[in-house]
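All protein chains but one are shown in place.
Chain naming follows the written order as A, B and C, and within any one chain the residues start at number 1.
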Amino acid sequence: MSNGQKLWQIFREQDGKPVDLSAKSPVAGVSRRTFLEVLGYSTAALTLSGCRAPQQKIIPYLKQPVEFTPGVSSWFASVCGGCSASCGVLVKVRDGRPIKLEGNPDHPLSSGGLCALAHGMVFGLYDPERLRQPLIGSRPATWEQIDQEITQKLAAIKQSGGKVRLLTGPTTGPTSLETIQKFLSQFSDAKHITYQPVSTDAIRQAHLRSHGTNAIPSYRFDKARLVISFSADFLGTWISPVQFTRGYAKARSLQNGEREMLRHVQFESRMSLTGSNADTRVKVSPAEETQALIYLAKLVATSNEANGAGGTSALPVAEQLATFEPARLNQKTRTAVERIAKDLMKPQGDGLIVSGSADADVQYLVNFINSAAGNYGNTVDLAASSASNHSSDQDIVELVRQMNAGEIAALIVSGVNPAYDYFDSQSFIHGTQKVPLKVSLNSTLDETSSLADYVCPQSHFLEAWDDVEPARGTFSVNQPTIAPLFQTRAFQESLLRWGGDGRTFYEVLRQSWREKLFPRQKQYTNFDEFWDQTLQKGVFTPESSAIDTPAFKSDGLEQTIARLISISGDTPDGLGLVLYQKVSLRDGQYANNPWLQELPDPITKITWDNYASVSPRYAATTGLEEGRVVRISKGPAWIEVPVHIQPGQHDDVVAIALGYGRTKAGKAGNNVGANAYAFVAFTEGTFRYQTAGIKLEKTSNRIEFAQSQTKDSMEDRPLVRELALADYTKGKGETEEEYGSLWSPHDYPEHKWGMAVDLSACVGCAACVVSCQAENNVPVVGKDEVRRRREMHWIRIDRYFEGDREDPKVFYQPVMCQQCDNASCESVCPVLATVHSSEGLNMQVYNRCVGTRYCENNCPYKVRRFNWFEYPHSDPIANLALNPDVTVRSRGVMEKCTFCVQRIEEVKIRARNEGRAINDNEIQPACQQSCPANAIIFGDLTDVKSRVAQLKKSGRNYTLLDELNERPPTSYLAKVRNSEEV
Amino acid sequence: MPNIESAKRFTAAFFEREEDLIAGAAEARLAGFEVYDVYTPYPVHGMDRAVALPPSRLTWIALLAGALGLVFGLTLQVWTSAYDWPLNVGGKPFNSFPLFIPVTFELTVLFSGLIAIGVLFARNRMWLFSKRRVFERVTDDRFVLVLKQSDASFDIDKAQRLFSRHHAIDVVEGDQFV
Amino acid sequence: MSLRTAQIISLLVTLIGVAVVWQGSNFRGLGNQQGYQPAQPINFSHKVHAGDNQIQCLYCHSSADKSNVAGIPAASTCMNCHTKILKDSPEIQKIVAALAQNKPVEWVKVNDLPDHVAFNHSRHVTAGVKCQLCHGPVETMDRVEQFDALSMGFCVACHRTHREVTLDENGRPTVTKEATPKRLMASTDCSVCHH
Partner (left out) sequence: MAVSVREVGRVEINETGQQTASFEIAHPVYSKLRSPLILGHKSYADVTRDICQLLDPKPGRGWWISFSVSLVLLVIGVVAAVHTVTTGIGTWGLNKTVGWAFGITNFVFWIGIGHAGTFISAILFLFNQKWRTSVNRSAEAMTLIAVMCAGLFPIIHMGRPWLFYWVLPYPNTRGTLWVNFRSPLLWDFFAISTYFTISAVFWYLGLVPDLATARDRTKSKLRQTLYRAMSLGWNGSNRTWSRYETVYTVLAALATPLVLSVHSIVSFDFATSLIPGWHSTIFPPYFVAGAVFSGFAMVMTLMILVRKLMHLEDYITAQHLENMCKVALLTGSIVGLAYVTEIFIGVYSGNPNEIFVIINRGLGPYAWAYWIMFSCNALVPQLFWFKKLRTSIPAIFTLSILINVGMWFERFVIIVTSLHRDFLPSSWAMYTPTITEVGLLVGSFGLFFTAFLIFLRLFPVISINEVKGVLGYAKH
């Protein structure tokens, strides 16, 4: 696998897929960039006349595949393998290369949305640092060798009856599980252990206690009217963020003339993405948080509704709770709790309490309140319980113990990296030395793989077959969209080989679907038909036999409450540590993905780093400045990270993001930030991500963050406009002032593209940013360049903190090129490199641009991005991720958002070829397509019936900086908070 | 002006002071001599009158050149931006006349200046390495009055007297002026 | 240097200046490959196929009406006929060999647009633009050459006359019909080709 060419060879042999170098594939001869370079140096080149562009080859097929046309993208329904939430995706394949993931609108869970992480997956596929062949020790080997040696050793273990352990991440696919079980069944003592560095195991355990089911319910935010979250970051990183964001946005949507919306109250100690979107955000320390929860439980249990409602077994604990006094809570918090307690009980069942706590007791209490409020069966659904994020903290701890005790004969690791993210990674590493057979199925030579005797890289999920069942009764098939680029194979394949099963996993998959799922539907009589349909639709939901929710079991509840009361009372105040995941990097598995590394954190806007967030007051009292490196320690665990002063954070809390400080992630991911997993504790059967009583010492170093936004306040400018729901329903709203013009506007005969951004829907998750990056070949510039304020993102999400810095209101505002009719950038360009199109687009012609940067200066929205350097596009593998429809910009030219003009043109051409008009919503820019919150609406303003035209009539509609009279077709819909006043 | 070739013989008188030169030249002219030309180290004011040299017409040429530049500049801009390939730039009208004024002005000045000086050089036969007779020290501190001996009637003694009356320090005669 | 020479020189300068302005639009810049006629691995004659035997362009370049690229025929396409016709000719044998060794033919690209230009064949073909308009009288070429400069000027020459363009007897594009209705115009928006 030395060069790009060979890779295509493989391609051809296996699939008969095309090798169309005539398409603008960067591996073919002159890439766009090189050309622009040539063009650039034309003056020089002209002098040595007669010099031609290098000779290019066209290599056609040998045998023309019928279903395939070179240069035309085809879409395949599949599943995102980024996390176990398994959102439905559509994979855009162009000339045999998957180049973009988009949400599958038909998918019941994600329903068309996608997160930042998912968009990064394409880069992961072409990550040049993926393992390209299996390794024995560190030597490259062939699969034959590997299979032979491993099967021998496993055979030996079978004889000796030694312990075999398969360690994977959460696995939901029925067929995969079946394969695993079948593989393990051949050993006398074998176990499949699922492990998640950041687990939600507490919820599973709590439901085992409260409802006797081993499940994590699926939370129906779309049905809820009141959401009370105790530091659960359900819009950012918790369980299934895309699904939850979709539901949340749906329940809060005001786009179709709704007059009411979901109300969201967040209790949390750090400023989370979710908290920043709450209508009421109550800042509490972890200990106070527990008390608030108990207090809520008290009010609920003692309320008449609860007792009247019967069914709930509230009464037994009612007395116990009645005596409870929330000593720690200040008045504000109490009133907040009392208010929601009232709203929660009437009407029953449309409230939803979620908690991010890793304490099973807390979760048990949450279940109690939810059931007391009658939310089970409505907003909390155990029937379609979520199969994703299932993992057992207990198991891996036990495993590590056994490893160190030398009891484990064989350890097979697949898709997890405990050597990095296990809380006591040292003992894991130490333990591996006592394991005779260590096999890693990870796709890179990461911290864990490098400990293994055999590394059998598994294929990227875009290269392999798989199936998933993220929620009970929702099945999807994950189909490959490209033959493996390297000598890798799916981990199921490996298990089949080693289990002595001759079949390919594809056959196994089809068979198990034929046997298990085909019978569960009546629509199709022929399996192949059913199979094809499922693949095309991307999801299969059998007629579910409705399971009624088991009753709430209150035995043990009293002890739980007693314990919670005691710990929440006893825990000393003083500095506590909260560990969290960022929306970009999550648990750190994808740390080698520069798109994600360079994605500004929604809250802090910091890239390429993690840091210790402290509250402004704490910083002031202890004399900490932004960027001051501090040493935080508890017991043996310590970490050195810079300080970030975070408005809205609790004074007693330091927050540090997990997922950083990888050492064997790859060029992009190594030594970015510091690893905080050492602070995770294992208590009462679950991993805990909060600890009290840490020590914080200043060091002499200070660093400068690579931050895409350094100014927090709006400076009293009406940039993001806000309305209280009360006022909005009263019909209060923006009245756009019409400014005169010196000249008559140009006419837009055919189309007039416009966009509306609903600030009330936008949660700031930044999925659009990465989506745009993937679609438009936006380069990554690296930490230093971001520090110099030169990040290249075409769409950015401005984040403002308003009001009291200790407890601010947070606003998000996605800003992309506004395509102004009176664009101030156009009139200053000397060479007509940016002019207005007949369809109202502000065009940017890269090959005409000479780079005066005058347009950049004169753009009031500052959305233009300049190519300061020649950004690297040298790696032939990484270049496969480039979108051939978008020019790769060369050094010295200006670039910016174009409303994804390449998509507009594609649809226009299709429509014209078919001789029809373009339908509303047929064209979707990358940002709109992937927005889980439906916050971006694009369309044709000449068509009065188009959705965007309708939305612009809304009372919430306003233009950013309208006083400048730039007259952009892009406008914003004011943010509405579900509260009496703003 | 007399054409150079026809000037066969000449008499040149050298002066030290511009007053003498002016007086001498003026008197010579009135006395009926044909003043061929006068050579001075710097522009002597009143000289033109003394030898009755008509005012130059170059100002008019400069004016016309300017007008040409103006028309050219305006046409170029209006034609390219509004007729040949109209483009919607910043929503402004195709013919954004007010914005065309600066370039028009500059072109006016450019044309006027360059053409004027071009004509000047051509008219004065000034170009690279152009060779013309230069009198001794005339570029330093001498003022020379040259009379043309167009015909036999030229009275050299009368000229001599006239010159000396105006303190000429030296008088030379020569053939073939150019 | 005399007045004469000066006048002559200035005259020449003016003439050159005028020539530049007059002919400037025809200057040959970098990347102008007009007349490029590379040798191909297989000695294929469009004259024989498209000319003498009247095979439709779209028979081989089958994606020209569906895709942005016209597509080069797969070796299998050739063999549709050449299993019977001239199956022994050395040139055909090359194709047979290619199929046998599973090693596709590497043709040399003749008409190659710069990478910052997005040209879509299907839109032009379905709009009824003749292939010859840009590719020239291919049916008369034994070895294909780049017929026109394919410069931006060449493209906008048609796009800016919002009219139907056909070829005259010399195969040169000419504007014939009256302006077609506005909404069917070929667009001159930069972003139509540059994105």
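Brief remarks on what is shown
Just so it is clear, a residue touches a chain if its C-beta (ideal position, glycine included) is under 8 Å from a C-beta of that chain, and two chains touch if they have at least 3 such contacts.
Predicted, not measured: the structure shown is a model, and the values here were computed from it.
One chain is not displayed; in the complete assembly it touches the shown chains A, B, C. For the options A:523, A:710 or A:744, the residue in contact with the chain missing from this view is A:710.
Touch with the chain that is not drawn comes from one residue among A:147, A:395 or A:856, which is A:856. Residues touching the missing chain, restricted to chain C, are 20-21, 24-27, 29, 32, 149, 151-157, 160 (touch as defined at the top). In the full complex, chain B touches the hidden chain at residues 1, 18-19, 22-23, 26-27, 30-32, 37-51, 53, 55-56, 58-59, 62, 66, 76-77, 80-81, 84-85, 89-90, 92, 96, 99-100, 102-103, 105-107, 109-110, 112-114, 116-117, 120-121, 123-135, 137-141, 158.
Where chain A meets the omitted chain, the residues involved are 40-44, 709-711, 713-717, 719, 785, 788-791, 796, 798-800, 813, 815, 824, 827-832, 848-854, 856-858, 860-862, 864-870, 891-894, 961, 964.
Here is the rule we go by: only the chains that are shown with their structure count from here on.
Inter-chain spacing, taken between the CA centroids of chain A and chain B, is 82 Å.
If you average the CA atoms of chain B and of chain C, the two centres end up 60 Å from each other.
Here the CA centre of chain A is 46 Å from the CA centre of chain C.
For chain C, the set of residues touching two or more other chains is empty.
For chain A, residues touching at least two other chains, in rising order: 835, 837-838.
Those residues of chain C lying in contact with chain A across their complex are 29-31, 33, 36, 38, 62-63, 65-69, 71-77, 98-99, 102, 104-109, 112, 114-116, 118, 120, 122-123, 126-127, 182-183, 187-192, 194-195. Interface residues of chain A, counted against chain C in their complex, comprise 12-13, 19-20, 22-24, 30-36, 38-39, 42, 45-46, 51-53, 55-64, 69-72, 749-750, 835, 837-839, 841, 843, 845-848, 885-888, 898, 901-902, 905, 909, 912-913.
Considering their complex, residues 743-746, 820-827, 832, 835-838, 967 of chain A touch chain B.
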